[in-house]
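Only one protein chain is missing; all other protein chains are in place.
And then chain A:
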Amino acid sequence: MEQFFDLIRASVANSLNSLWYILPEFILAAGFVLMIIADVFWGKRYKNIAPILALIVLAFTLVFVLDQFVLISESPKDLFSGMIKLDRLSAWFKLLFNFSSVIIVLFSFRDFQLRNNEKGWGEYYALLIAINLGMHFMAMSGNLLMIYLSVEFVSVCSYIMAAFLTGSQRSEESGMKYALFGAVASAVMLYGMSLLYGFTGTLDVFNDTFFVGLASAGILSATVAVLMTLAGLAFKVSMFPMHAWVPDVYEGAPTPVTAFLSVAPKAAGFALLLRFIASLSTEFSVLSLENGIAVLAIITMTLGNFAALWQTNIKRLMAYSAIGQSGFLLMGIAAYSLTGQASILFYLFAYAIANLGVFLVIGYFSNTFHSEEIDDYKGMGMKYPVASACMVVFLVSLVGIPPTAGFLSKFFIFSATAESYVLGGNIMLLIMLVAAVINTVVSLFYYFKIPQHLYLRKAKTEIVLDKGNLLFLVIIIVMALLTLFLGVFPNELMGMMQL
């Protein structure tokens, strides 16, 4: 027993020293509790208390996340005996999560369905803060236990958010499908993790014994364990075999939730995937994940982009587009290098801005004429000129045409892939590059179906429609300007993201 005292004393001291570095997470946790209490006491009388509190909590978190860039400027920190890894990459991801959460709070604030929901929306905003907390830990975790806990944290909260509109059949259906699919994915991941733990004897994925243990376990059993663990992460990033939930959930969930799911938890999944792959690809690499990820990337992007061609519901179309975009991001992961890391971050930021923008326009339109069918968008370009013009900017960015951020992000990812093909000479990377170029051309067809309906078709009715919401319009314009700005001056952001 005596021998453990020193160990306990050391780990307590380590934990106490680490507390200062997770201040943003403390604020989020305290904010979550505060919002639940505030909703119980004042939720009925002051409807807007929940979104305002959420904005305050997110603002404080943003400030302290920015502060972390200074805190870790010299070296990345290992906190809580390696459970949490705080480095510049995770700080960037946290910035992305908070940015998209702020946009989603503003989005939900004026969303017709959420606002006129009979059970109130206090817990909706509280859940948004809770998901944000989970994603913070996802971006920082360096231990299998932490990975499992944070993935489950985010998943369980997202199920509730997807099924939040209890009056709507579609929302309920999407929530159930999401919950069942997600629970299976996380159970498979848990089993994979237990095998990894058995092979290596440690939960710390960055420990050297982890890799040595995995290499000595034999190629087949190690591959099975790694693939099972990847299943849970694939679910989060909607990678090929685990993408089946995406169309139904994205179509059925409330529009702000869809916008959120397509950006923030996906980015968190990519943060985890980056770390997990990085921990496996050390110098004595036995398992070549490069080829496997490359094949999955090709299948994911082809499937997403081709299935999107036949969609008539705009949210379903954007769901398949999100699968396709995941494929492009996976390409960056397969071609993982230092430029790969920065280009993945830039891609995620550009994608987040454009995708949130598209969903904001969808929300703006469905608030005014209550339809999400592309058919009903006919002729709306003339009636809502500003929103439609911004929609075109976002779609151009998603396709990857200059002068938008999307073009540069695609350019960076393609060139990172080409570079690692030249360095490594892996023919798989070249095939992936060709597939990505073909997919970009295919994506042009379905993305441009929307502007075609907006501008070139005659409107079905001539009734005068409501004016759109001003708050939405302001955010949409800001996002469009951001897209254009990043497309013209990417160097500032890209320079900061180089690690």
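Following the convention adopted for this analysis, contacts are C-beta pairs under 8 Å (C-beta built on N, C-alpha and C of every residue); 3 or more make two chains touch, one makes a residue touch a chain; residues count from 1.
Keep in mind that, in the parts below, contacts and distances are computed from a predicted model.
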Per UniProt record, name of the chain withheld from view ["NADH-quinone oxidoreductase subunit K", "Putative membrane protein", "Spermidine/putrescine import ATP-binding protein PotA" or "ATP synthase epsilon chain"]: "NADH-quinone oxidoreductase subunit K"
From A:Phe32, A:Phe64 or A:Tyr159, residue that would touch the chain that is not displayed: A:Tyr159
Of A:Val65, A:Met193 or A:Met239, the one touching the omitted chain in the full complex: A:Met193
Hidden-chain contact residue, picked from the options A:Ala29, A:Ile72, A:Leu149 or A:Leu444: A:Leu149
Full-complex contact with the absent chain, from A:Ala10, A:Ala30, A:Val63 or A:Leu180: A:Leu180
Chain not shown: contacting residue from A:Thr312, A:Ser371 or A:Gln498: A:Thr312
Absent chain, residues of chain A that touch it: 7, 144-145, 148-149, 152, 155-156, 159-160, 163, 166, 169-170, 172-177, 179-180, 183-184, 186-188, 190-191, 193-195, 197-198, 201-203, 247-248, 251-252, 310-313, 316
